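Heads up, this is only part of the complex; the chains shown haven't been moved.
Naming follows writing order (A, B and C), and every chain is counted from residue 1.
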């Protein structure tokens, strides 16, 4: 298992090194991909990490998705390559059209940083290997715009095609159907608001994110 | 370069006294022109020159073998071993936050972070000790909410976790909130850089945001003037600055990269007094001079006057001193981070700061760079204790309607409404986050990320009630409390930073408070062997000529030597013994300065309980040792609200109650006798534990045992955990987040 | 020619508007009881250079569709004025 993971860094990204630490601690290799490069350097998998790409100005992810690297990411995703968007990365993926729907401000109009319990709804995707539907995980959230919305048509497609990956057991942000993470039809592109890289050490409060990253590294 | 003697209204309007003007006249050997006068006025303001406090600050202990940089630089730096240095600093943004709470707090966070990365350190933590007027005052709520969102909005986005702080509400801060912000960063010891310019011919490069008219005169008008209802308003409004965390994030990354590549020989952030301060400070620290070309400054607006460009406090800017051969590489890295960079100055050898319109153009101002700092006035202002001090000390603060259950319910308050809005986990270091005693972070090497197996602990503490009753002893007690907080997470103190928030220094009792407070802090810092490595003084905290209660705030940094297991935390375990460690309160302990007396009993006077500093030092060391050896099942220091509030917090955390022997009256429940810590241990450990405590010179007394679903004091007082939890959790959400008005 | 573009971005009908709802919820406590249906959107203005008013308009509409709004949650109304 020596997956080379490319971690995209936009100006304003701030979880890139945490993500790299977590990947390395679980035996993967990781390197930074700079947003203005147009190549993804033959990596085997891509993470778009958390943070505030371009300050989250205009809308979260709205400016980032035009970065040159995103074209390569898009080609990679459409060819079936594993792509994981965490928090801001999830927002970028929806803006880029690689995942449906949008993330708007939390219903309580507050930024929220807290440990949250989420439950696997589908494991047919790049973070689900080794887990069971119904597994509950303790993973922190850290966002202002994590309130997932989409049209009723998209929602019913997400449901019938098993594209809802996680739901919150206690919805913190007003997200429709308690959605915490979704994937594309093929299951190779996953977006989630909780931060699995923040749950990879008992010293920091939870190790439940390790399974997700391990799965991602082994596809 | 000569100027006519001018009419006194100009320098007075700029906040310079006639004597100060005369001094400038003498220093220059001629009359200053308006630009020069503006530069002196911002640099000699209270905010930049510390002219009223300097004589007192000199009494603080500042040295220890591990101190690499003490007060006077942008941040204090200490050596924590393994080739890692830690930079730490605290600052206030009180006055700006009173006018525009969100931006005031946001720019406060931005400013303190620049102080840290100026030293070459990557900021890894922010803390925000906050103080507001009472929750039933709508404007205070408006300020509180704005400030909290400002810290959250800027801190989260710039990508530095806010890992702790304080939140206090009191009448004394109505109209004059206190917004203090502490930042801490780590750097490889060998990369320490100082804010100085040397090497004739080197270039001064202005990096970051364009200079606008925001914050013009902010130093003298915003930071050094008190508020009263009439002046608060239109004339001050244009001075508000807007923070841009995204610009700051790029600036931070660009600057750290420049330092990593060894491309800068000095670097300095731009804060109060803007370019005037940065250019003169770097030049005079390096014993050099500088030519500054105002026409090269990238500006946000057209037609800005030289004095505006020189004094603007626009945010998110840095000044780097660079050898000419590195210029190209510096511009390249700046461009990569989309940072604007302009060469605005050249280092000269003559000690003069010359402001010019083009490097070959007209000289607009010329003055010896060092005079802006070194010759700033220093006042030994008159001081005297308040006239009624003796009388006040005679009052008995223990009187009042005491209903122990109701009082306890009123005094518990869960601050998570505040800190859940802050990213407090970024960088994967947070072992103990906000909501506990000290904050505890994993200490990792800043360049390699390698773990040291050790931890960095921090706490910020202030207590205006103690300091109002007795500024000297009160300050000693807050230092002890801060140290006790980090002891609870297993750390021993290494250094202290402080923010002295006081009223109007022209009032003799305010200067007395400040002087007393400094002496108390000195004594405590010496006792704990934790020198002061930096700080900030904020004066003129007053509304309608009423001064705030004296509020020194300290931040303590310490190290946990062996972080293989997280500390036990504050939650009560089942079936254990509860002990109090530390000095035992006298039988007739005073309630003076306690939260109970101020908020329930309504007497703000009296005297503080007796305080044994040496006992507190021994207790802190013993607590840290016990946590390190994993001998405790729970630990929490006793602070505001006394034993009862501390116990309530412990019980609420785990949902496990306790039975306390005796202690069933308001005095023994709520007295704030200092230097005490509550610990839970297993029954069978008792003998050994008490023996060790005695050997360390620490009093240890069993006060009860844990278990059950309520908190009982003696046979009479019984509070259910459920009611405690509800009372604690509801306090802030019921008052905040419900909409506020700014008037 | 120089034009001034003004774009009103509003939450789409049927999509929850947390910002508006939060304001609405707090209004009664502040003594503003007679208000309903609060919606918060964005207002974007800029100057734009184009050959004609039509050209300016179509440029601005293109910016709106591709970048300035997210049609999943937002509607936009574009105004272009000669200056």
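Definition applied: a residue touches a chain if its C-beta (ideal position, glycine included) is under 8 Å from a C-beta of that chain, and two chains touch if they have at least 3 such contacts.
The shown structure was predicted, so the numbers you read here are calculated from the model rather than taken from an experiment.
Engineer: Given that a single representative per chain kind is drawn, write out the copy numbers for the whole assembly using the chain labels.
Structural biologist: In the complete structure file, each chain type occurs as follows: A x1, B x1, C x2.
The definition used in the following text is that only the chains that are shown with their structure count from here on.
Engineer: If you average the CA atoms of chain A and of chain B, how far apart do the two points sit, in angstrom?
Structural biologist: 36
Engineer: Just give me the whole-number Å value for how far the CA centre of chain A lies from that of chain C.
Structural biologist: Result: the chain centres lie 29 Å from each other.
Engineer: Centre to centre, by mean C-alpha position, how many angstrom separate chain B and chain C?
Structural biologist: 40
Engineer: Among the residues of chain C, which ones contact at least 2 other chains?
Structural biologist: Chain C, residues with two or more chain partners: not present.
Engineer: Could you say which residues in chain A touch two or more other chains, in rising order?
Structural biologist: Residues 108 of chain A touch two or more partner chains.
Engineer: Mind listing the chain B positions that touch chain A in their complex?
Structural biologist: 152-153, 156-157, 159, 244-247, 249-250, 253, 337-338, 419-428, 430-431, 442, 449, 563, 566, 737
Engineer: Hey, which residues of chain C end up touching chain A in the complex?
Structural biologist: Going through chain C, the ones touching chain A are 15-16, 18-19, 21-22, 67-68, 70, 72-73.
Engineer: Of all residues in chain A, which touch chain C in the complex?
Structural biologist: Result: residues 58-59, 62, 66, 94-95, 101-102, 104-109, 147, 149-151, 174 of chain A touch chain C.
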